[in-house]
Structures are given as C-alpha cells and as structure tokens.
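For reference, the structure I am asking about is given below.
One protein chain is absent from this view; the other protein chains keep their places.
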C-alpha cells in the first residue's frame, strides 16, 4: 500500500493539492446499510472550515463535499465511497514570490529534493488543506461507531502557545471558534491571538481527543496495537510533533504503584494507560494528546535558500492560520475515528465468536 | 497484513511467547549480497539481554539467535531471513499465583477479554521479551543502512524516573548498563535503582534515539510519512506512552520564528523538526524521544479482580525489570532502523531516477 | 488494504457505479517527472469505449477523463494521481424491470446476499464499466514502462466463441473493432456477431496479451510471484474465468524435455514458460491468455427468482455487449501494465544495487 492510503479494513485513500481542481477521497470497507448523506460529512467539514473566525486563515472555501459513489437511496452499499471537495479560492499569485524559495519549516525543500519537482501553489500536496479528507473519512467512521457501538469521539484545544486551558465542559467546546473547553478563557485567547497575528508570528498548540464507550478488545498486538496505529495516524497530521496516550510523558515520573491502574468489580480506578493495555482497548476512554508546531508560514522575514542553493530571505504574506492547532481538533477526532473503526472491523473478523468472559464496567474513563 | 508484521518492503514478522519454545522472526525484503552472520545480530541482542546488571531482570537467557534461512555462504540472498531465539529459563511456577488474576497495568485483562483465552505464563505474548525480534530485525537493518548509506543509529537513556540525564558523550553510553550518556551520573543512578528495587516499586524512563546521515527524501506523504511510521513503530514497543519527533511537545510553546529551521547554503541552522519536514527526511539527524511507563510488575500489593470478576489483590514476585526503560535503548534503535530501512527501499522504488536538484549539506543535526 | 485497491507500490484504487455520478481512480506511487496529460489516458480509454462499432454496447459514453491531481505543468509530481470519468448516458429506466430479479450469470444475487442491499441501476458496482479505471491506470503504467524500460504491452482477440483467430500481424489488431490479429477474418467475425446479436444470445472469447522487453528479475517469490500477481489481476477482470501463462493448460500434455526452455548464449530457445520462471521474469516476452465468459445479459428469457425468492423469468433488454471479450483487450493490457509496473518498482527497491551477472539476450520471445 502506498503512502496515500491508510487502514487495513477501513481504508482511506486521499488525493489532491492545495491549488489543484479538487481534493478527493475514497473510503473502502464501510459496512453496508448505514444511512449516509453529504450532510453527515458536511457538518464535520464545517467545523474545520477556513474563514470561520478572524483567528484562522481567511481563504474562502465552502469545503462542499460531493459523494460520488458507494451509497444508494441514502444508504451505504458496502462499495467504496468516493467523494470530492472542490477548491474554489485559488489565488496562486499569492505564491508566485515563494515558488523558487524553500520556506523554513515547510516541506518545500524536502518535496523538491525527493521528487525533483514540486507543485509550489499553496504548498501543493503538503498543504494542510489535505486534512479535509481526514475529516470527511472520519465523519463516516464516527457515525458508524456511534450508531453501532455508541462510541463518542470528541476533542478540544488544551494549550494555545503558552496558555494552558483546563477542561471545564464539552458544551463550551462547541461554542467558541477555538474548540476551547472553557468559555471563561475566551477573552484571553482572543487577545493572545490578536497580538500574535499583529506580530506576524505564529504559535503551537496542544489538542486532546477522547473516545468514550470504546468496547474492550480492539487492537492487534504486537505491531498492530491500537495505540501504535493511533500514534501513527496522529503523527501523520500536518504539524504534529508529539503524541501521548494516557499519562504520556508524565509516566516517566510516575511510580509503578501510581501508574498501574487498579481494578475492582466496578471497573478500573484510574486511567493512566489511556484506555489501552498491551495494545488492546480496556473499555475505558481512549485518551490521546498531540502537540502541533507553530505555523511555518509567517510574515516575519526568515533566512533561507532558493532553488539554486543561493541564500535569500522569505516572508510569507498569504492567508495563513497563525496557529494551525486551532483547526486541528476535528482533524484529530477524524483520525482517531478512522483508526478505531479499522480496529472495530478487525476485531470482529478475528474475534467475532468471542464472548468477553468477564462482565466488567469500564470504571474511570 | 495482520498485527504481527510491520513494514511495507522491509517486512518484519514476529511470533513467540515468553514461556513458549522460542521466539521467531522473519525479515522479508532485505537486499541481497550483504554479509550477514548470527554474530551481527547477536551483538545487538547482547545489549538488550536480561541479567546484564543487578538493575534489570535476573531471568537467565543467553538470547542466542539462530539464522535458519535467507543467507548463503555468509551473504543475504534476497529470500526471507528466518531466525529463532529459544527460551531457556522458563520458571512457570513463578507465575502460577497470578494466572487467574489480572495484574494492574498489564495486558492480562485485555488479552483475556479480547481472545477469551490467554497464555498466562510470563505474560505470554504480551511479554516485553518479544522485543528480541525487534532488536534482531533492527540489527540487520542497521547493518544495511550503515554499509549502504553510512546511516548511524544510536540511543541513550535521557531520564530515569525523576532524574534527567544530560547528554555528555556517546562513548559513555557504551560503558554503563543504563545506556546513560554521562558516566559521572552513574553512582546517582545506581543508588536510585537500588532504593527503587528495595522499595518493591518501579519507575518510568525516557529514551532518545538519533539517526545520523539519513539522506534527504525518505518518507511518503501523506499517511506514510516517515515521522508517522516512526511514531507507530515506537508506540508499538511495550510500555511506550509517548513519542516526540524533534522539538516534540516543546513546539507548543515555541513561536514560528523560533521553531521553523532556517536554511543557508551551509545547511539548516537548527533542527526543531527532528530531521523530518512534511513527512520526508531533510538530511539532518532524525531525532526521536519516547516515554516508557513504569514496570507494571511490582512487589507492592495492588487491588485487582480475578478471572471471575471478584476483588482480590496481587503482588508480582517474579524476576522483573524495576525500570523497563533501561533495556529499551537497543529496542528503540532497532525499531527506528527498521522504519528507516523500509523507507530507504520505498524511496528508491519510486524516486530511484531522481537526482536531488539542490546540493546542500545537512547543517545542524 | 480493502478490496478496491491493488498493487503494493503502484497502487490503484477504484470507485464508482454504472449509473452513479462518475467513476474515479487514484494511482499512487507513480514516479515523478514523467510527462502526463489527459490525452495520454484518453487514447487508451477510447480503445475500450462503448459504441465504437455495432458489435458492442450502444450506450453513449465519451469516457472523458479528467486528471484532478498529481501533475504539475504536465509532469507527474510523485503525489497521487486522482482522475474522474463522468457517467453521461444513464438510462436507469432500462433497468427498472430487473431491479427486483436476480439475472442469471450476474452478480445481482451475490451482492444482495453479501451486503443486504445493492444498487440495481446498470449492475451498480458489478458493471464492467468499472474497467475504465483499469484502462486509465494501465495507460499511465504503460507509458512509464515504455519510456523507462522500452516495455511494450499489446493484446488481441484470439478466439471469438467457436472461432479461433490465428495471429497474423499487430498492425491488423489496430485496424478492426475486434482487436483481431488477422484482417482477412473480419467478414467472418462480423457475420458471426450479426447472427449472434440477432439470436439474442451471447458468446465467450479468449484474449492474449504480450509484454515485450520486460527486463529479467521482476517478481517476488514465493507468494508475490510475477505470474501469481498477473493471474490475480486478470481473474479480477469482469467475466474472466481462466488465466494461462506461457504454455498454460497445454503444459499438462507436454513432456519435461519439451516444455523446459533450453538456453544458449543467444538466449532461450523457446518460451513455454511465458517469460516467467520461479515467479521471476526471464527477459523473454511475458505471455498471458485469458478466457472470458459469454455476456450474462441476453434477450432470451431465463429462469430465475425475485428478491423474495419466488420463481420468475428475466430477459435483459438494455444495451449490452453480445461478447464482452471484444472490448477486453485494452483492459487486459492495462492490468498487465499495472502488475508489471508494480514489480518494476519493487525490483529496484530490493535489488536496485544488483547488476545481473550474466549478459544474455532474451532469445525467443
């Protein structure tokens, strides 16, 4: 399988460039009989859409999805679901100045060196706009997981540059353009973003994602572990530089007597492991946290070289997110949904006849 | 591909349980003509071997590898390399007491619920002893990468529980049983481990791995990114709860003007990206950092349930590493080697005719 | 990888239904830098196009291909090539009568039973119209194989129902709508087809495909053999019921002294093996022959059951090819091209450093 597909049974294939005609995706392996319309996908795409507030890129894209195959009379048929999201706002002139320069922090240099050629318009294939496909594929997975198993997948912005945002309520996440879990912090966040934008610089972010009601038993040790597949999927999102499951890096400083989640007939007493033990889901919440680097496209001048290797400087004046992490929440949710769905299917392939011997509530999520 | 194989072209398959007859591995896709003997693998296995100091498990295993296929007159033939590592010290009695209890932090519960059945002897398939296969497969990859491209892959212990160990010299790493990069810290580390062992508890660790001289161009966006595959491979190692590439979680607090690695004709001026941009290697050092949780098997009594769901307590009195992170360095190196080798082969499949247009030194590693 | 993708490195993904909005394909893994325009694909699609003579279906489709991604300024960039072929002539009313009946020889019954639901319009996903994707993906592979290695892939109609057509000249194949390799037989073929069409019945066919100038060394024993992958690819074409490589079934009656192709410094003296020995190409022509069953959609009444299991009869009055084999030549060529390209890439991944030790001409093709 080449690099633009992922998943063993719930298999997602992606194509498209930032300033090409369209992004397209193919979801293969979706079970038949599920009600599915473009609206089901659209509502997730709208959460990721550019231009939704002044804190994100002002590129004008409706991100309208067209389903081209795989459904009949509003239901999935089990055949591959092909879909397109056309690019509408392609101001390639914005990019002419940088076509022959390698922007620091961008994939300009690596694409050029790897392939000998690259599409410089808007970052080409390396543009984070590709994540529309992940969100769309994730929307289908989310729907199936919810309807079939009651699984609920939600994320939020946990850190915005230096600002840590403690979780207060899921309700809040839906009510602000940051996906921040505490509306009382909004003024602070907006102020920070306004200053950042004005400075011409960018910042990083942390996004947390949680999957609730995941049944016990999903994940295939030893290389196809649930957490391994999650880590791979998350790190494949543009700008992600770190992934944690459960306690994550905090586990370094924990004692075994503290980290190991004790069990009682009422379930686990804690969830340091993030819902995965030995690569298999425990029935608790699957908790994931990711680090996103600051946007590489900034207005401040940066030293670089041009396509002939000569020194130069570059300022990126296009329309960019000052913090790519802000729109990352629905993307991370989508990737988690795809991985969980893949493992849901893999689970019932191999273990479809197994009745889990112990009846146990998950306990602490 | 099922869960016990990984890699697209350099494909590693693993089998075996802690107290079964043997662990076995198959490495498929290795280029032909490379000199390879059991000794090449053995030297890496010896670095991971139990019983090498009082700070690790005292299980007595020589971890002797037998190559069963894939070489002729001391050279690889391009056919699959099958190898075995027999289990020698299988004191299953140690485990009888816990066969019907789910040890907190272990995979006992998840294996039982997933499969309806599990091999309780020494953790069965969930035992970290499986990592011998990763080290062996990694040894072959390391050798090829070194001989073909000059790639060098090395790791070290960066944190031991609460103790941070600053990097001093690669030479030091080879001279102490902790893989610690600073011999002046040994007394402190030993004291800490002695106290930990005495307390019956365990601790976590951080291991850093670096691959030097990786050519530019390895990695397949957008899902088969080099960093995505590294993250998946690392998270698949037993006890790993977090993975970082380059700046990792520190990128959250960085500004774009700080994080984005500037370029000059002499190469990159910094390496926040950890040698990967847009999923493709930059030619700089590939830098990875992982968090390992504290060993779950501890002597302290812990609350749990038995196989019928009844509450009980468990103490693990077998021979265990008080810190699994100590022996993790060669394992993490092995996994990084396998992923890099896979992408080296994938690179030349697709881009074998490309001459990287810009001649540039990597700059800061 | 799910069922609608194939290939390890030259990976083709397909979606679409006969009367949906469009068929779409994604070709991932194509090397960068190759000149590629829609016209390169179109010329192959035009060879397969319906309505090109009175002997094939009269459905009106221009089969116009749009490339949506993966090229820049007329060259492949190494990123996935997404393309669409819109359906234009969708007379779904033709199919209303048969929506609730299972046509003998068709996949109506199996799709319904497998998925619980099916798109009945024009056969839905089971329609042979899906082969546009194979032809398009094959066109790209053909071009690369030709430019990079000089490989030439051509096929012809070897049998039309009871009529065997001996090979005379490749030139002839291009000059008639049957892909028949002997223009002197055209009148006979046309007469046969006219009578067949009038009778309301259909017939089978044999198509032969030959790849010339395939280098020695392509194919991965033991399961990824070149001939195994060819056989799988050919049998995946609609209506194919048999595949032969080289001597094929005639090998049963051969002696070893007759079948085994002798070698001299001038190359092989015969090609019973069809250009593949031990799963690896020999440098001779790769020769493949396939059997296509008669079209299942015929005007004659046939016994069947309806969706509730009740007995009924069905006549298929839509626009159908009386012999699907006639248009199968470009499809079989396309599939052979895709498999060869996949193995070309796999070869240089593993054996890119090997210089074949013996300099030998291929000899008899």
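By letter and in written order, the chains are A, B and C; residue numbering begins at 1 in each of them.
Criterion: a residue touches a chain if its C-beta (ideal position, glycine included) is under 8 Å from a C-beta of that chain, and two chains touch if they have at least 3 such contacts.
Since this is a predicted model, take the numbers as computed values, not measurements.
For the chain excluded from display, the touched partners among the shown chains of the whole complex are A, B, C. One chain is missing from the display, and on chain A it is touched by residues 8-9, 29-33, 78-79, 148, 221, 345-346, 348-354. Listed for chain C, the residues touching the missing chain in the whole complex are 1-6, 8, 12, 14, 102-107, 109-116, 125-126, 130, 159, 161-162, 201-206, 216-225, 227-236, 238, 241-265, 269, 272-274, 277-283, 291-298, 300, 302-305, 307-311, 325, 346-347, 351, 354-360. Mapped onto chain B, the interface with the missing chain covers residues 1-5, 7-11, 13-17, 20-24, 26, 28-29, 32-33, 66, 68-70, 72, 75, 77-82, 84, 114-119, 124-125.
Please note the rule applied: only the chains that are shown with their structure count from here on.
When chain centres are set by their Cα atoms, the one at the greatest distance from chain B is C. Centre to centre, using the average C-alpha position, chain A and chain B are separated by 26 Å. Chain B and chain C have centres, each the mean of its CA atoms, that are 45 Å apart.
Between chain A and chain C the centroid-to-centroid distance comes to 38 Å (mean Cα coordinates, whole Å). Across the assembly, chain A contributes residues 1-5, 8, 14, 114-116, 125 that each touch 2 or more other chains.
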